[in-house]
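Heads up, one of the protein chains got dropped from this complex, but the rest are sitting where they should.
Chains: A and B, in written order; residue numbering restarts at 1 for each.
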Amino acid sequence: MILQIEQLTRHYGGVRAVDGVSCSVEEGSVTALIGPNGAGKTTLLNVASGVTPPSSGRVLFGGTDITGERADDICRAGIARTFQTPQLFPTMSVLENVLVGATPRGHINLIESALHLPRAAREEVQLRAEAIELLHGLGLPQLADAAVGTLPFGLQRRVEVARALASHPKLVMMDEPASGLSRAETEELRALVATIAGRGITVLLVEHNMRLVMSIASRVLVLDKGKLLAAGSPAEVQANREVQRAYLGS
Amino acid sequence: MRTALAILVLVFPLVFGGYASALHLAILVGIYYTVCVGLTLIFGIGGQLSLAPAAFYGLGAYTSALLAVKLGVPVFIGFVAAAVLCGVTGWLLARPLLRLRAVYLAIATLAFGEILITLIRANTAITGGSTGIVELPAPSLAGFSFSTPGRYYYLVWTLALLSAWIGANIVKSRLGLGLRALAESEIGAASCGVHVARYKAWMFTIGAVLPGLAGALFVHYLGFISPDSFTVQFSILIVMILAVGGRDSFLGALIGAVLVTVLPIALASYERYSPLIFGVLFLASVMFVPKGLAGLLMAAVPKKK
Partner (left out) sequence: MDASAALQFLISGLTIGAIYAFVALGVSIVYSSCGIVNFAQGQFVMIGGMVAATLNAALSWPVPLAMLAGVVAAAATGAVFGRLFILPMLAAGEFPLILVTLGLSVVTEAVAVVVWGTDPVILDSLVKVDPIRIHGATLGPDSIMIVTVILAGLGLFSLFLTRTRWGRAMRATAVDRTVAASLGINARYVIVLAFTLAAAFGGLAGALLTPLISTSAQTGLLMTLKGFTAAVLGGMASPAGAVAGGFLLGIIEAMASGYISSTYQGVIASAILILLLVLRPQGLFTAFARQA
């Protein structure tokens, strides 16, 4: 298990967005986190990625306790993520966005970069080459110098995925990657997720689009009203009575 | 571009060395430029409004001046002490202050400057109060004294170009990318592994060290120090330089620094109106030319591809 969540609770005032959830993500899997609106999916992702601290419970990544650590530490530990509303850097170029994503791969300190010592120069060249290669792999090389803010929405999502991959993560978490995408773009996304999984990176995605989930996920976790309702293979989950009720009832 | 600038700086005294006022202005430009390089990181790259440059400029100046006059410390050691003290102060201030939203950061840095200037004015026994201290020694290194404007010019511009070089290195390094990123989305930057608080603290520290060094160089050039040079008016002048010149590049800082130094001379016969003309220029830049003169220049020069 690459990610284990134990008795996780996050409440806002009196509202328990996530309420005592325990679940896990298998290494190398494509796991989908589904559930009706307000089920607590995004909150779970935010807690696991350090954007929001939990109220109680534990998050273990590769066996290490990362509960309540800062987002940047969690990223360095090997979890990268995308957001439902992309949190890109709009005036910066695609390449620069990806280079920011590669932050955890850099090791030079302030003095080395201020004086442009040889190690800093080498690292800069190397990371840049890697970023360009990554853009090639995702079919974006011609856009390297374009300002991200000027790109269409579908491409922005792709850039955010590229940025997440740049940190060489073990686990990528995607928050509703298909929302706002056209049918054709959703197809491309499916291929993209397959590519990521093919590189041995574990994927956890929050998704609404059931057809997409059923076709790419190897495991499905179902949240409803802050609690874990079901977990299993797509077929098992689809056959689950409670899941059907939660979906039809909402 | 950069080489041309370096050559210009190098030969300037050879051509204009005969004109004392030209040399004097060039020294001032170098000092302002050093301050502005520090502030460009905070202001243009990191997107934070700090009104503390006057405070660090003053802190650096008084540190070096007092060490030299009261304790007889060699001036160059005083410079180093000024840089270290400003850096430490900047770092200590950064953590709590930089959590604040832009409006509050502006107010807090303004208040910090007020505290410092009042303390300087009040502690007459140490700082000489409003009169200040005269007869500051010129710096000297291994028996070579920077006692003439010509020599001082090279000292100032060595620091200025060094600052700009360091600044440019930082901007294109992952630190600079991280700073630009967090100015646009802090959550996005943090999720990319950018340690937001530490990056901001670094930026604020550099933005304190460079004004501190520049302040120290300034007073040992003049030979005297008084609190009037370090009021909030100086911080506003720096903000003006960056706004008029262009706040997201070091070129903008240079253009702005030249402008505020040379313009008063050009306007000498309208001296009464000079602050007004500056103010209008500043306001007009903010409203109509957000990227400043450097932005206009860059737009005019076609990009090489």
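Criterion: a contact is a pair of C-beta atoms (placed from the backbone, for glycine too) under 8 Å apart; a residue touches a chain by one contact, two chains touch by 3 or more.
In this text, all values refer to a predicted model and were calculated from it rather than measured experimentally.
Q: In the intact complex, which of the depicted chains does the undisplayed chain touch?
A: Contacts of the unshown chain, counting the full complex: B.
Q: Among the options B:L97, B:A189, B:I241 or B:A294, which residue touches the chain absent from this view?
A: Of all options in B:L97, B:A189, B:I241 or B:A294, contact with the hidden chain holds for B:L97.
Q: One chain isn't shown here. Among B:L5, B:V88, B:A266 or B:V280, which residue touches it?
A: Only one of B:L5, B:V88, B:A266 or B:V280 touches the chain omitted from view, namely B:V280.
Q: Out of B:L10, B:I115 or B:L141, which residue would touch the omitted chain in the full complex?
A: Residue touching the chain left out of view: B:I115.
Q: Touching the absent chain: which residues on chain B qualify?
A: 47, 49, 96-97, 99-104, 106-108, 110-112, 114-115, 118-119, 121-122, 186, 232, 236, 239-240, 243, 272-273, 275-276, 278-280, 282-283, 286-287, 290
Please note the rule applied: only the chains that are shown with their structure count from here on.
Q: Would you kindly tell me how far, in whole Å, the mean C-alpha position of chain B lies from that of chain A?
A: Taking the average C-alpha coordinate of chain A and of chain B, the gap between them is 42 Å.
Q: Once bound in the complex, which stretches of chain B touch chain A?
A: The contact residues of chain B facing chain A are 166, 169-170, 172-175, 177-178, 180-181, 184-185, 187-196, 202, 206.
Q: Which part of chain A faces chain B closely enough to touch in the complex?
A: Interface residues on the chain A side: 49-51, 70-72, 75-76, 80-81, 83, 86-92, 96-97, 99-104, 106, 108, 110, 113-116, 120, 124, 127, 163, 167.
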